[in-house]
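Below: the structure, in structure tokens.
Heads up, one of the protein chains got dropped from this complex, but the rest are sitting where they should.
Every chain is named by a letter (A and B) in the order it is written, and numbering of its residues begins at 1.
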Amino acid sequence: MNKTNLAVLAAVVLLPFVVRPAIASEIWIFAIFGLGLNLLMGYTGLLSFGQSTFFGSAAYVAGWLLKHYGINVFVALGVGVGVGAVSAALVGYLCVQRSGIYFIMLTFALNQLFYFIAYQWTSVTGGEDGMPGITRPEFLGIDFKDPLAYYLFVSALFLFSLWIMKRIVESPLGKILQAIRENEVRAEAVGYNAPRFKLLAFVIGGAFSGLAGVLYAMLFGIVPLEAIGFVTSGNVVFATLIGGSGSLYGPIIGSFVFIWLSESVSTLWARWPLLLGLAFVIVVMFLRGGVVEAWTRFWLWQSSRQKI
Amino acid sequence: MSQLKRRDILKVGAIGAAAAGLGFPGIIRAQQKEIVILGLWDQTGAFADVGPLNDRGMRMALEERDMKVLGRPIKYVTRDGATQAGTSTRRAEEAIDGEGARFMIGPWSSGVALAVSEVAKRKKVVHFFSGGTEDISGARCHRYSFQWAASPYTAAKTVVDNFMKANPKARRWHLLVADYAFGWSVEKYIKEVGKTHGIEFVGADRHPLGEREFSNYVQKAAANRPDVVVMINFGGDAVAGAREIFNFGITPKLPLIMSWSSGVEELVQLAPEIRENLWVGTNFYYTADTPVANAFVKNYSAKFGNPPGYAPSAAYSMTRLMLAGFDKAKSAEVQDVIGALEGLEINDLLGRMRIDPATHQTLRPYFFLRCKPKSAMKHPTDLADIVATGDTPLPKEYAACKDIGSF
Partner (left out) sequence: MLYALMGLGLALIAGILNIPNFAHGALFAVGAYLMVSAIGAVGNFWVALLIAPLGVAILGLLIEYAGIRRLYAAGHDYQLLFTFGLSLILAEGIILIWGPVGISQLPPLLLRGGVDLGFTFYPKYRLFVMAVAGLLVVGTWLFLEKTRYGAIMRAGIENKEMVSLLGIDIHWLFTVAFALGAYLAGIAGALTAPIRGLSPGMGVDMLGIAFVVVALGGMGNILGAIAAGLLIGVAQAVVAAYWTEASTAVIYLVMAAVLVVRPQGLFGIR
């Protein structure tokens, strides 16, 4: 196992000792969400500004089933992934024909549409109030209500997701997606049906988002309306950009940074979004590659110093 | 340096830094002797302006006791719920787990409160809340949450009965309702009580929380030709709505009722012309004449310039009630305090107040005001007269809280 993966494993094991299990779980959930987005953004070059559509839809559907039909956790996960994938297929189908700014706007518009549907359908979603009362049913005697038990569950799923994503990006599919990102025309010329592959990327990304959505609903016991809102869509994009969209691990770092800022700093200063905005500006001006690039540059500078 | 090694250091370094940062709040733990009380007040979002007011009231109540109760120091922590269910529940849990808070007051939004109430039940902490949803003392009642605001039934009865006394001919009512828990509850009872007066509800439009563009709603209201327009919304929504209704000429020709207002805070934002023919129902108005209210209003006005409205007063009174619970129970254990609060009878901010043990609803008066025209105002905050108070509790047949449950 290479060193990076070892580091990730170490993080998974050590994190609950440093922060509360609930925050630790949230970080990995957000990382799964980011991994899904990055397949689209970093690898295929598609800035999807509506990922919360899949995240939220999966959360609502799975949450509803958990609450009213008492399904078990694995069925819930399956539902989440399924809903995420299907909704992504729908949205993706409408979006992949477009590119550039049009694509971004359309994902945003469809996201808003889903948001307003969720907002209006109060009998099911609770509208503004959200959908509370989501259970964490026990399975085979494991009580997931215990924060640590749930954390183990979430982190295991995260590692699994990371492994799958790694396999995907290193596979021929991953290469094709990157080729499309680099030069779509050339990819088409070589014989790849770009829209179809983009749709596939969408569906996979949606599946990951859906998984994150279900885990989120079970973590907090509630599906808030924000889960399907554009702010959540924006958050995952920004977190991934900050971490560095050029790397498989970027979304993970981005998740850490983002959750850290929103949890810790917010208790210290109510105006913390100002710092977030500044962080964005700095990243864009100086650190396009995000934290990954910053660290790489620092390391290069260090090593070049040592040579002298 | 090899590729792998660089990325490896990178990963560990970034994670280490982030983890240390994240761990930071957790490292500050409450000391054993301290009683940690959480004020879940919004500093951002739709109720961003209410949060600081709540904080003032709560802080005043705690400082009156020198931040001590039962001889132990009180640690007062606040969290910004951002007027959102997700953020509020997350931060509440963090304060409970990380800071050891076992007593929670807030949030302000009824919708969010329903979610936070679940946290209280799950984490077994005492939760006091003031808002317009009937569910906390109704369909979603449980042993850990308490409701300070008057039942929407009490509010509706006070407003409708007394308004009809003064305006018996106003039979056609149009409602403008905030589209979430609070709006729905109050709307339900205004319609119920209205039925008994033979009122015809010619229209009821819902608007999103935080709405500022009311022209469409107002024009629709005008088209229904009502005798009176009733708003069931709060804060910025109410102010924007009242202003728009005035701009379109509906008031002062027709009366406007703000059925669940924050009182002073909303009224000062409206010009005197807009307040003509404005009738206000509120959980607290500062001219209420009780010893506790008089002292509180005096101190608050001296400190902050304006007299207090519903928001800071609710926080103040809830904190006082909770402290009274500690006193009565002679203990800071959650179950003891809850036991003490159930059935607590006390002369507090609103005069006689009692907490119903079966539903955890506070039985207390609700205020109905009529705003004064500019000429009748003796000083800048002489905004209204208390026309009546009502404290008819929710009749048993409506009570949705069948069993408050156990610990």
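Basically, contacts are C-beta pairs under 8 Å (C-beta built on N, C-alpha and C of every residue); 3 or more make two chains touch, one makes a residue touch a chain.
What you are looking at is a predicted structure, and each value in this text was computed from that prediction instead of being measured.
*Asks:* If I consider the whole complex, including the chain that's not displayed, which of A:104, A:201 or A:291 touches that chain?
*Replies:* Result: among the candidates, A:104 touches the missing chain.
*Asks:* Could you tell which one of B:222, B:377 or B:404 touches the chain left off the display?
*Replies:* For the chain that is not drawn, the touching residue is B:222.
*Asks:* Where the complex has a chain not shown, which of B:142, B:206, B:275 or B:360 is the residue touching it?
*Replies:* Going through B:142, B:206, B:275 or B:360 one by one, B:206 is the residue touching the chain not shown.
*Asks:* Considering the whole complex rather than only what is displayed, give the residues of chain A touching the chain that is not shown.
*Replies:* Listed in rising order, the touching residues are 41, 47, 49, 94, 97-98, 100-102, 104-106, 108-110, 112-113, 116-117, 119-120, 230, 234, 237-238, 241, 245, 271, 273-274, 276-281, 283-285, 288.
*Asks:* What residues on chain B make contact with the chain left out of this view?
*Replies:* Within chain B, the residues touching the omitted chain are 43-45, 48-49, 52, 179, 205-208, 210, 212-213, 215-217, 219-220, 222-223, 236, 239-240, 243, 247-250, 269-271.
Keep this in mind: only the chains that are shown with their structure count from here on.
*Asks:* Starting from the mean Cα coordinates of chain A and chain B, work out the distance between those two points in Å.
*Replies:* Centre separation, chain A to chain B: 35 Å.
*Asks:* Taking the touch rule as given, give the residues of chain A at its contact with chain B in the complex, in rising order.
*Replies:* Listed in rising order, the residues are 2-4, 6-8, 10-11, 14-15, 18-20, 22-23, 26, 119, 122, 126-130, 132-133, 147, 220-222, 224-227, 249, 253, 256-257, 259-260, 263-264, 266-267, 270, 273, 291-292, 295-296, 299, 303.
*Asks:* Touching chain A in the complex: which residues of chain B?
*Replies:* Against chain A, chain B makes touches at 1, 4-15, 18-26, 43-44, 79-80, 84-87, 89-91, 93-94, 97-98, 110-112, 114-115, 118-119, 122, 179-181, 208-209.
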